[in-house]
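Report on the structure given below.
All protein chains but one are shown in place.
Per-chain residue numbering starts at 1, and chain names A, B and C are given in the order in which the chains are listed.
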Amino acid sequence: MAAPQRRTDIGPPHYKDFLPPVIQKNYGNWKYHEILEPGVMVHVANSGDKIWSVRVASPRLLSTDTLRDIADIAAKYCGGYLRFTTRNNIEFLVSDEKNLNPLKEELKKKGYMMGGIGPRVSNIVHTQGWIHCHSAASDASGLVKVLMDEFAEYFTKKELPNRVRLAVACCTNMCGAVHCSDIAIVAVHRKIPQIDHEKVPNMCEIPSTIAACPTGAISPDPAKKSVKIKEDKCMYCGNCFTVCPPMEIHDPEYDGVAIVAGGKVGNLRTPPKFSKLVVPFIKNNPPRWPEVVDAVKKILNAYEKGAMKHERVGEWIERIGWEKFFKVTGLPFTHQHIDDFLIARETFRTSAAFKW
Amino acid sequence: MAAPQRRTDIGPPHYKDFLPPVIQKNYGNWKYHEILEPGVMVHVANSGDKIWSVRVASPRLLSTDTLRDIADIAAKYCGGYLRFTTRNNIEFLVSDEKNLNPLKEELKKKGYMMGGIGPRVSNIVHTQGWIHCHSAASDASGLVKVLMDEFAEYFTKKELPNRVRLAVACCTNMCGAVHCSDIAIVAVHRKIPQIDHEKVPNMCEIPSTIAACPTGAISPDPAKKSVKIKEDKCMYCGNCFTVCPPMEIHDPEYDGVAIVAGGKVGNLRTPPKFSKLVVPFIKNNPPRWPEVVDAVKKILNAYEKGAMKHERVGEWIERIGWEKFFKVTGLPFTHQHIDDFLIARETFRTSAAFKW
Amino acid sequence: MSELPKTPLLDELEKGPWPSFVTEIKKAAKKNLMAKDELAQLEKSYTDKRGYWKHGGIVGVRGYGAGVIGRYSSLPDQFPNVANFHTVRINSIAGFFYTSDAIKMMCDIWDKYGSGLTNFHGSTGDIILLGTNTENLEPLFAEFSSRGWDLGGSGSAMRTPSCCVGPARCEWSNIDTLDITYSITQEFQDELHRPAFPYKFKFKTAGCAVDCIASIARADCSIIGTWKGNIAIDQDAVKWYEKNGMNIQEEIVNRCPTKCMSYDGKTLKINDEDCSRCMHCIAKMTKALKPTGERGATILIGSKAPFVIGATLSWVIIPFMKMEPPYTELKEFTRKVWEYWDEYGKNRERIGELIIRRGMRDFLEYVGIQPDPRMVKEPRRDPFYFWKEEELVPNSKL
Partner (left out) sequence: MSELPKTPLLDELEKGPWPSFVTEIKKAAKKNLMAKDELAQLEKSYTDKRGYWKHGGIVGVRGYGAGVIGRYSSLPDQFPNVANFHTVRINSIAGFFYTSDAIKMMCDIWDKYGSGLTNFHGSTGDIILLGTNTENLEPLFAEFSSRGWDLGGSGSAMRTPSCCVGPARCEWSNIDTLDITYSITQEFQDELHRPAFPYKFKFKTAGCAVDCIASIARADCSIIGTWKGNIAIDQDAVKWYEKNGMNIQEEIVNRCPTKCMSYDGKTLKINDEDCSRCMHCIAKMTKALKPTGERGATILIGSKAPFVIGATLSWVIIPFMKMEPPYTELKEFTRKVWEYWDEYGKNRERIGELIIRRGMRDFLEYVGIQPDPRMVKEPRRDPFYFWKEEELVPNSKL
């Protein structure tokens, strides 16, 4: 069978062809929205037209079976229109109110989980992990699964002071952009790369390997036509491995995850914030990483208990102070928490005011 | 005449020998104070005892004539007790209330200026300048004089939203610690040092000269046994001149002052803050630097008008935002205001929220 | 098709309420050998606590340098069907809107040429077709492209731009996020498909400062909608929120970062001159408050993951840019930025890192933008700065 005629540089199809008619009509003319249920909201246009969005949890990793199933559901109740959210949830776009309840019924029956709208825990932004990436120090999908199992009620029902955005990245490349999340997991190594001096000369470009090291720990090893690492400068980031695979950094005995917290991206109230390190290391304990779930739970519970309405995790922490954060969560504060990288001094407490 | 017997390592006299009896008695047992006038306050002890402090402006640079005069006044009204403040004002310490008014009378008669207590402009912390320092890019005492002439009423009478701490440093060594003042002047150069290659080999240690350069602009010039400067990296800080005098940096045509603002050291309400650059350069225009006075006045007036009670200059600016600060003061914003040194990126506006 | 491998560890991840990725892999594995080996290798990873993938060499489709991530199992003997197992990035639809037909069409092709596994979507916003063999790449691409779909970005190229739902279904969008995304994607097809930059370059567009696409955290160029006028207040709607349990003073007025709001129990007031357009009050009282006046976008540059100098957030370069098709100003600005990067960027140096290295002045002058206090949180502290010859007119004030 001859392949069809390939075309290049055509770009994606035009978005207009995928918008439900009610959206095409009221494009840019919405008036307000209301959250009807944790998984259902309605947007009302200036014209009075309405569109209902029914949000459903997705593991992001979808088989074609499941994709076909949701396509069928959308065909049945949504005129064939659906979308995915920026956090990988599925949204069924209902133009006709009478389809709303039947849709919900069918979703319930089929075991789809509705929720995630409003001040709740939504889906976890995450990455490839052991499923596909060479660089992973932990698995992403597994961590997402066990965390969302634990926090499912915060997706389907319970409200929190504000949205809590979770993220998981399976290495410090941080494809999951965990650096600005309310609570996030980033997988880390803790051992110096093992250099395969046989392979380095063929597989690696020495100057970019040296340039890849954030701490300048790598220098040429001219004799071996390879590189060497100054041990006490290496903090196991693995960036050398990214550009030079024979610098093997994985070590199952030492790999695991760190937890960061307090980041956000929106500009509401306070400017976007970086996440900060709260737990420097927890060993990989698959399949269900109970220690990780436990630590995240501690943070989420303390936030739920202590935050004022509309306060994001980072805003809450800034109000109570980091000393109080470590106190109320019971997480230990260690040397690893104190910055020693490029902007370290900006993080030092240059003030004599603090809490006990 | 033989010199008296010298002694070494005896340290300063014991402070107890200089404390008025009422202080000795109530040491560490003060209850409260009240500001009676801009230049007079009373401290009340738990015992009920009182001490009145009468504060008088000082140019800091004092002749022995003047010192003798204030010593005489203190002897007359204060049992011989007086002190200097950490901002170089003179404080007459009155233990007996009946001496208070006579002291004030005499001070007035002799032309001493009382004031500086409470939410006002106090004396300007400053440095040696052309009077004694080899490094000065401007004069300090002169700048202090013209500024305090302008703001005298804020010392003797008028209140402001809070204290306004002014400082002057005559070079970027910043002996005046202008880096944490409400408004401060720092003298700067704007020309690359002229190297006297004859003298460098004898007078300078090459490695420390190279290490002195914050931007790494200096490298050895082995041929001349001297150093050379990479022109486009030099930002005229003069630190090389400090360690190596034959790297002459003074240039009367190009030297002048910068103005910084928004710093503070106390922990009240908000943590201590660095001052930030508000005017990158004003030429030296002695004897009265009218452009400098004018710029400082703009800032002080805008603060007086815009700040809430108890707000320091930096707190006011942080509340209204820097874009508004430049708007209300009318000061121009230039390339020099944007950091490009070590922590530059921490100063970039990583947020989409700002004012017009 | 043969039976599924034993996966006792992964089976644990089919328990619990959240939809299970393991179940998804198993569904595919039932009819697809690649998916089956993926499942088996993953179980081994769970057992050994480590990944078994190797870095790809360059694989791709003819004429393109981007869009495929090469990947090889490091245990090809045990898992021969994933010995090579590349992901294909399909450029998604702006706003992530789809139709049932389009989804099914993709499934049909993917079942034929790949593992049957996907990600909707990858973090950048591509449709990720999760794993296929080298020989399937060309036919797969032919199938997609003949139906009007193209590959997304990878490598040192422009990456697939993405955006929030914006005007399609949000009352706050100040700009047409979908149209901007579509327009730049089409404009820069060459830059997307043929890596020629020092490193990757990402665009993300949000309709307002709520930033539902996290553009400020993970886009070399973040385009965030904003407005220049006042906030219109519907006092009756304010009352409605109060009646429905909102504490206006506490939840709205006290949380306003610029303290420019007041409420006396009757009338909500905003001192618009002091509003920084943070979106808090509007987001929490959508029926009562509406931005008015001129619309446009703030252009920010530079966010990225932590390598090499630590993570960065994008920062303001152009406080306000009008955003009307064909977005000529944005496109010209983009080309100028790339030109600068091309001129000075080192290999694997993102645009933000470059600007930090060379300084804002250098960059601003190159792209022809005046300094503005909105570019900084605060001016510099130290008095260490440069002057240009022309600024050094002797004896002149500045």
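Quick notes on this structure:
Everything that follows uses one rule, which is that a contact is a pair of C-beta atoms (placed from the backbone, for glycine too) under 8 Å apart; a residue touches a chain by one contact, two chains touch by 3 or more.
As the structure is a prediction and not an experimental result, all values here were calculated from the model.
For the omitted chain, the shown partners it touches in the full complex are A, B, C.
Taking the complete complex into account, B:88 is the one of B:88, B:226, B:336 or B:350 that touches the chain left out.
Contact with the chain that does not appear here is found for just one residue of B:148, B:229 or B:313, B:148. Within chain A, the residues in touch with the undisplayed chain are 172, 179, 186, 188, 190-191, 214-215, 232, 235-237, 253-254, 258, 260, 262, 274-278, 280-283, 291, 319-326, 332-341, 344-356.
Across the interface with the omitted chain, chain B contributes residues 3-15, 17-19, 23, 27-28, 30-33, 43, 51, 53, 57-68, 70-72, 74-75, 80-86, 88, 90, 93, 112-113, 125-127, 129-136, 139, 141-142, 144-146, 148-149, 152, 156, 172-177, 179-180, 208, 211-214, 237, 239, 242-243, 245, 250-252, 255, 263, 265-270, 272, 274, 284, 286-288, 309-310, 341-343.
The set of chain C residues touching the chain not shown comprises 306, 310-311, 381-384.
Going forward, only the chains that are shown with their structure count from here on.
By C-beta pair count, the most extensively touching chains are A-C.
Centroid distances built from C-alpha atoms place B farthest away from chain C. Per-chain Cα centroids separate chain A from chain B by 49 Å. Averaged Cα coordinates give chain A a centre that lies 13 Å from the centre of chain C. Among the residues of chain C, those touching two or more other chains are numbered 209, 211, 216, 257, 277-279, 313. In chain A, the residues that reach two or more other chains under the touch definition are 267, 272, 343.
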